[in-house]
Each structure stands twice: as C-alpha cells, then as structure tokens.
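Worksheet: one structure, shown below.
For this view, one protein chain was removed and the others were kept in their places.
Coming up: chain A.
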Amino acid sequence: MAVLRPFDKLPTLNSGTLLLVGPDEALRQQLAETILQEKRDFNISIHLATSLPLPSERDHLRPRIDLIVFMIDIKSKYSLKKVECSLAHVDASFFLGKVCFLVTGVGKVNACSIEMNAVCKLGEAYCSPMLFCELELEDTRVATAQRLVRMLRICAGHIPGVSALSFVSLMRKSDDN
C-alpha cells in the first residue's frame, strides 16, 4: 500500500511514532537526535525518510505512524518540491491534525530561496500547523523538539480529552465566518 493511512494498524502500548520527511539528511538526523534526548515517559520511535512513498517491503514491520513532520528548508526550493510531491502519498484523513510542516532555516532570511507566501498557502491548503524554526541554533532546536514531543503525545492519544483534531481548530483565523 503506497498511501500512508493513520488508522490501518493497531497502536503500540505507551509509545508514539514520528515520521520525519525531508530531503536534507543532516537536518533530519540532528532534529531526531534532539527529540530523543527529551525527557519523556513514553517510548518514541522516529522514522526518517527523504520523501514518500515509503518502501513497501518493510510495511509490515513499521508501526502505526502518529505524526508526520514535513521538513521544508527555506534555503532550498528542492525541499519544497519534494515535500509537495510526497503529500500525494498521504491519505486525506492524516490531515486532521496528524501532519505538521516544519520550516527550517528562518534565521537567515537573506538566504531564502522560496517565497514565504507559497509555504504558508501550503499549510492553509492542507489545514496543518506550520512551525518555523532555525535548527542550527541549539535553543530553538530544543524548543522545537519539545513542541513536537507534545504534539506527538496528543496525536498518539496519550492525553485524555485532547485529540489531534484540536490542532485543526487552532488553524482557523479569527476573521473566518
């Protein structure tokens, strides 16, 4: 099955699975390591991918994915294109709060190769939250990792009364009717 679906597998006890998708290997690795260093009371497993679809041979070994984070580097138009192509391989029901866009490299606005408007429109079109960060600075990297761990916890269903759908309601602008 080439398309990722959110509920086609059973969840694992006391754990959450994060999928990081983005063409920049070094950034992915760095973020994954920072996330794993966070203090937590549940198991986190992080899967890394350059793009989707994921190879189907290992599909039966893969756990249920709770949160997909698409990494877009503001300095690389290629990363935006790759992410846009990968979005087609994600089932629509994932976009009910279980997908997040992470825009990296925003510390250096003078090096930006992509138009911010296009990126924000992408977030709006897919109804998914967009986080801006600078992964090369340790403080923001740690802060981003903390945010992602909190989001993962909600997406994995560990917080009673709060589901991933609440992220979608946070996306609505105040002037929407």
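The working rule: contacts are C-beta pairs under 8 Å (C-beta built on N, C-alpha and C of every residue); 3 or more make two chains touch, one makes a residue touch a chain; residues count from 1.
As a convention for this text, contacts and distances are computed from a predicted model.
Asker: Name the absent chain by its UniProt protein name; which of "Pyruvate dehydrogenase E1 component subunit alpha", "Centromere protein L", "serine C-palmitoyltransferase" or "Oligosaccharyl transferase subunit OST3/OST6 family" is it?
Answerer: UniProt protein name of the non-displayed chain: "Centromere protein L".
Asker: Just name the one of A:19, A:106 or A:164 that touches the chain not displayed here.
Answerer: For the chain that is not drawn, the touching residue is A:106.
Asker: Decide which residue listed in A:2, A:88 or A:116 touches the omitted chain of the complex.
Answerer: A:116
Asker: Name every residue on chain A in touch with the hidden partner chain.
Answerer: 23, 26, 75-79, 81, 106, 109-118, 120-121, 132
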